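Missing here: one protein chain of the complex. Every other protein chain is in place.
Letters A, B and C mark the chains in the order given here, with residues in each chain numbered from 1 onward.
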């Protein structure tokens, strides 16, 4: 089975009401799955957050592409891209980043916390904006590991 | 199995009420699965009827065997097998019955109602006991049509 | 700190001694939320409850919650819930001593009440002759007038000659409303404020009625300005004791169907409450009334009131009275039917706070209130302080298309009207009924309406104050 065929199966599953597809041969195994575990499937009133408040709910699904890794906020606070309003951002999209390098500051209760890279790689996306409130475990950066 | 065949199975599963499909050969294994439908799966407390009262809930599932037909009570009342306590029953298991023949009496509000056979055939089962209260549409007899 | 009722022995709990005559098994000749309501009352009194059901209601909550259940017929009500013989047989078969009819179906059927009596079953309601008497609108009004309670004056039937009609109008007093006998729902009505206007209006109304309904008969009635529908809840035992439990304001109606009810009424002061209560009790006494009953009045802006009719059953909206008085009206009905005396007098009835009920129907308010039966794929009723839910719905319930569309009543209690409204809004917002259109959005709109907030609700509220409905 080639990539084109898999893609076709993915599109197929996406269009139908199926939730899972597995193909397995001696040297090949494919699993496609759709729909999360139960609670999400139950239609309960939606949180009314976004249209009212600056507080963010989890902003994106984590796409498990092998080479992409994320850096998340270890606390609730405010994201700052630079050490001071006049400074250059710690990091921009396309920059090479090194493990241990400071990527941003999250301010919590007037304390400035340096957020450092856990990986060597290239900055692919900055997922938040300067001055934005962030919640626990909210993704701040996407990095392509090198 | 090729892509076209899998696609056909996917579409098939999608259109039917099946929830899972697995195909497995020596070097090939295919699993298709679909989300469960909600309401039927939900366990609600059982009616507490039987262990408390002489009132019967529907007593049996109608087994749709082609040749078996049922005669049900058209009203709520009390089933009597004979015209009087001393008489022989109108009908016994094994008897040949004819369309229009009286099979029993259902008494409702002191009125005696003759229940007649809608079919020609052989009495296979008397599903209620003499003097027993019956509810609407409760099966009284099973007849094998001739 | 005043402590009330704590020491009153109100009724005996299940392990306590029971009133000698109380029933041990009662059949509930109804379905939906009112069947559940009666089952709950029975269970709290340690009485076994026997449900009846049509073939369409096999999976209904009232069947599952009862101690036993009997199928009495096919899906159409005429074959089941209106089928007197099957209902009586079910009661006899299951060893019941009494039948509670709920509301609707057989509840105001004098023949059925009589059939119960003939079969030695206690009908939980007034005796058959009283139902027959008060069920006849004309006779009911005669009783009221006999004891000095006004009814809406009018021609009582088709208006006569022009001269007779004008004379009648003069004696009733203007304004006068002219209605087409064949009309309904407000169509073809004309208002006249004086004699010359009446002359002209009569002619026009006849012409219009003839054109619209093919029948030019009209009748006249006193025009009630800013009419409110206000009713008094009564309880009467079999020993001549009758008390009232205050009023309910049911002015908020859509096409003569009540949508939202309150107790007390923001329009009724202590003095009017006493007058209405006294009038209601007079009507009940004149007809030797027993059991729970409701006397309905139309009240104008000057607090003049007019008897409309007396309902001889428990009302849909009875919970608002229960919430503000603490009295369980359905248990009272059962105790009265069992021959118990009312254990308390008018001085024991105290209105505390404010209660509002919203009737949640499976209807689509955005589509002219079209019924929306079908599967409720997720159901979560509201909870928390001050909220009572009377509903027959559960997750996975399939609302059948054969019966009334009301699927739930939400009742909110607050210390005052504002708190009751705030709680109702909060409760309706958290009420989850998925995949079936309901009247919840309509009710939320009512609750936010400025006229409603000020208590300015007349029976024409929806057409006058909610133009988008």
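To be clear about the criterion, a contact is a pair of C-beta atoms (placed from the backbone, for glycine too) under 8 Å apart; a residue touches a chain by one contact, two chains touch by 3 or more.
Remember, it's a predicted structure, so these values are computed and weren't measured experimentally.
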item: Candidate in contact with the missing chain, chosen from C:379, C:403 or C:442; value: C:379
item: Contacting the left-out chain in the complete assembly, out of C:199, C:426 or C:465; value: C:426
item: Given C:395, C:438 or C:459, the one touching the chain that is not displayed; value: C:395
item: Chain not shown: contacting residue from C:142, C:200, C:225 or C:416; value: C:416
item: Missing-partner contacts on subunit C, residue numbers; value: 1-16, 36-37, 40-41, 43-46, 65, 246, 264, 270, 273-274, 277, 319, 322, 326-328, 346, 349-354, 378-381, 383-391, 394-396, 413-419, 421-423, 425-426, 429-430, 432, 448, 450, 453
item: For subunit A, residues in touch with the removed chain; value: 38-42, 44-49, 52-55, 57-58, 75-78, 108-109, 133, 135-138
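Simple rule for what comes next: only the chains that are shown with their structure count from here on.
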item: Inter-chain pair with the most contacting C-beta pairs; value: B-C
item: Chain whose mean Cα position lies farthest from subunit C; value: A
item: Interchain centroid distance [CA atoms averaged], subunit B/subunit C, Å; value: 40
item: Chain centre separation in whole Å, for subunit B relative to subunit A (CA means); value: 56
item: For subunit C, residues that touch 2 or more chains besides their own; value: 377
item: Of all residues in subunit B, the ones touching two or more other chains; value: none
